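Here's a slice of the assembly, chains where they normally sit.
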Amino acid sequence: MSLRGKLPLLALLLALVFVLASVALGAAEWNDGSPEKRLRECQQRGDRHEQREEREDCQRRCLEDYRREKEERGGRAEEITPHHKGREEEEKEHKEQQQGKPYVFEDQHFTTKHRTEHGRVRVLQKFTERSEILRGIENYRVAILEADPQTFIVPNHRDAETIIFIANGRGSVSIMASHDKRESFNLRLGDVMRIPAGTTVYLINRSNNEKLVIVKLLQPVSTPGHFETFFGPGGEDPESYYKAFSTELLEAALNTRKDKIQKIFGQQRRGVIIKASEEQIRAMSQHKEGGVWPFGGESKGPVNLFSKRPEQANQYGQLYEVDPSECRELKELDLGVGFANITKGSMMGPFYNSRATKIAIVTNGQGYFEMACPHLSSSEFSGGKGSQHGGGGLPRHKGKTGPSYQKVRAQLKQGVVYVVPAGHPIITVASNDQNLEIVCFDINAKNNKKFFLAGKTNIMNQLEREAKELGFGVPAREVDEVFKSQNEDLFFKGPHQHHHESRADA
Amino acid sequence: MSLRGKLPLLALLLALVFVLASVALGAAEWNDGSPEKRLRECQQRGDRHEQREEREDCQRRCLEDYRREKEERGGRAEEITPHHKGREEEEKEHKEQQQGKPYVFEDQHFTTKHRTEHGRVRVLQKFTERSEILRGIENYRVAILEADPQTFIVPNHRDAETIIFIANGRGSVSIMASHDKRESFNLRLGDVMRIPAGTTVYLINRSNNEKLVIVKLLQPVSTPGHFETFFGPGGEDPESYYKAFSTELLEAALNTRKDKIQKIFGQQRRGVIIKASEEQIRAMSQHKEGGVWPFGGESKGPVNLFSKRPEQANQYGQLYEVDPSECRELKELDLGVGFANITKGSMMGPFYNSRATKIAIVTNGQGYFEMACPHLSSSEFSGGKGSQHGGGGLPRHKGKTGPSYQKVRAQLKQGVVYVVPAGHPIITVASNDQNLEIVCFDINAKNNKKFFLAGKTNIMNQLEREAKELGFGVPAREVDEVFKSQNEDLFFKGPHQHHHESRADA
């Protein structure tokens, strides 16, 4: 959805805004130590002079500082778990979640697939187990890996395509690209990488103090919606798939004596995620870093989202995105990946995606979203017998000639997963105390466009004068007054900065 | 299925036929005022000298005159509704429809999605609600829009790809192609256009006396088989999706005061299809016309089916078609669009499509069709327990070694929708009192071929002599006598012109 491509004018304006902003605020910002501010500062610098590398490193440093500070402030940047809740809070959350249904998934919707003392892999339930309305993304699964510092994830392959996003920490990945070729890459915050289906791969957390957090989107290739992990190296735990074969066959295939075979497949009992020694980590960390986005081309290994200029950026937030047209690996899967950083107290939207259905995972911060959904109000999914009417359905409100829209609203916090179907208008709001960071996987990303419903370039401003009058039933002037008062795009000052109260927790 | 491409010889012959025919009948025809004749005349003229524009306009004029005349004769060209029926007729129709099951859909299978005093939008039920046998087209929906003269359809977007065909009248469409770009086009009889999923669009009927009738094929992008319409401009009716958001969020996003927002979203109560003033219509009608088919390329806005030379044409009918290879927009959806005009008293077929499943909608006239279907006779769909045999199934008739074919037969009249699955031979017959006009959407159109089972180039004539003898169990000479007696292709003199009685209503 390269807006740059489509909106050279907008790009120019944005650039201008950055320059002015940075000139105007420059000095002040250097004194302000908050990482959010610094991240924006990096942004602006990157746009002032084209030193991408510098901007990248700067951005990464900032985000990492930000995490560290938050931890010192008692934050939980490294751990994706709910904090302890009071009774009322739980009730409120339950209520919210009910409202969010069926688009919002929380801790209880995950299953722990692998767990050792050093980490865990959790898999989200199938979307269609939640609601038929999600059938369009039935064949996609979400998983989250968390591994302690200096750990090793045992080599394995999956019967699924996998896109990984590094949400925290520093890792390293090794891929058996073919019979006689291994490729290894270091991974860092913001890296996106495709692990082709069936490719044997292993990971390490090469940091000695940070947790490695990887968010995964999986697309099974064998049985729709279902995947499994196959461990070759292993023994008792993880069990090796070699052990499924008769010893006589392994002897013949490996041309080795039974006892030797039984020995190497008998030792491993430490599980899927195990501790590695300093030396082992060091030896497996000597790999090249991932590259920048290979425009239109092929990506070797990981590419870093922050190596691109953001699609949208202002003091209220930044959106980094990559779409299929930019990378063959994503094109083959018709997927896009995005990262939104909403400044604390600010909001993103309203907007909608024309084709893509978004699967969003909150990686940091808190807030909430509101989304308009006509399907839930329609007879077919509200359980009414009208379901026989398919996309049709009778006018729902007496005398109404069109659909009505249910408000889907839910609290957001680290680890919450939510789905934004194509065409559905949404607003996301960050809490007042920290930035809200969200990674998004876009299904059906090809030719997807983002349409803004507010802000300088909202589509209502494109209507003909007569269309405004006829559509709203008021003079065009009054319509313009409402839709031409906002000078920013996509990211705006949040409601809490209008009314002097916090609504994020209200 | 560009026959021209494959059959230069045939094309030449056809051209020749036209020249001779027109020379022979020329004078007489100019005296004959019937629009069907005139349409053919246009056809021939177009083929005599290559003045496409002229031919186009001529054809369109003819079809429109034809409609007008029919109305004067008490026809109902503008309205797609059943006429009042007598009791016996209803019984007969019921019987027919039963025979047509599950491939034929009539009024009762539509749901009115939007209705105001000035028009309505009706949506056909999901095909799979009718029968599992239609699962192959589960994700396609059909809708028909009818709007009175000088009306406005409120701006909206859908979570579905939409292909529209202008079946009657003169409209105008405006599309918010992107944030900062609106494209507007005038629409006329025969125009085909794709409305990309999620694109906000509004329509007007710019005629001051004709109804605008648009036939739509929709392909949902979010939830397979289900789509919804999203109205931005609006208020009470249609409800605006902006109203699903908390006022505080709209205030922040639009940077405007609550009262102003509430005002513009509070007025509209007139519904989805509303009357517009002369001036408003005039102001919104100043748009360019759609173009001709962009061979292999990209289409900007609508393209007119009649701008192409017909695939097949003779005095018994004409077939206009466009396939994915001719237009990127259709290629992306793997769809084809066709329009058949069967001269009154004539017939089309027998033929079958090799890959494409046709969804056909009768836009004018009356008649009936007969189709051969082995699936309905097979155990799996006839409800027999044999369903466990999948495509297999035991020989159905004692001693038979192959399938048997059920005759699917149904009456056709304006507004009837029917499905012709790939590979199924079909014959369509026009009544004696008016032309039968049918618009077709082809699913899986890529590489589809039409195979003729009668006529000059029918495939039986391609069999080797021995194959004819072995296949039919009679001397090849007798086979040739049957299959080489027809000199036309696809469109033939109908049965009623053989037997001097009308079977269309029998």
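First chain written, first letter: the chains are A and B, and each begins at residue 1.
Methods note: contacts are C-beta pairs under 8 Å (C-beta built on N, C-alpha and C of every residue); 3 or more make two chains touch, one makes a residue touch a chain.
On a predicted model such as this, the values are computed, not experimentally measured, just so you know.
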Copy count for the complete homomeric assembly [2 present here]: 3
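Going forward, only the chains that are shown with their structure count from here on.
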Computed distance of Cα centres, chain B from chain A, in Å: 42
Of all residues in chain B, those that touch chain A in their complex: 110-116, 123-126, 129, 141, 152, 154-160, 174, 176, 178-182, 184, 196-200, 202, 218, 220-239, 241-246, 248-256, 260-261, 263-265, 267-274, 276, 280, 283-284, 332
Contacting residues of chain A [partner chain B, same complex]: 3, 6-7, 9-10, 132-136, 347, 349-350, 352-355, 357, 370-375, 378, 380-381, 388-395, 397, 399-407, 421-425, 427, 429, 444, 447, 449, 451-455, 457-460, 462-474, 478-479, 481-483, 485-487, 492-495, 497-499, 503
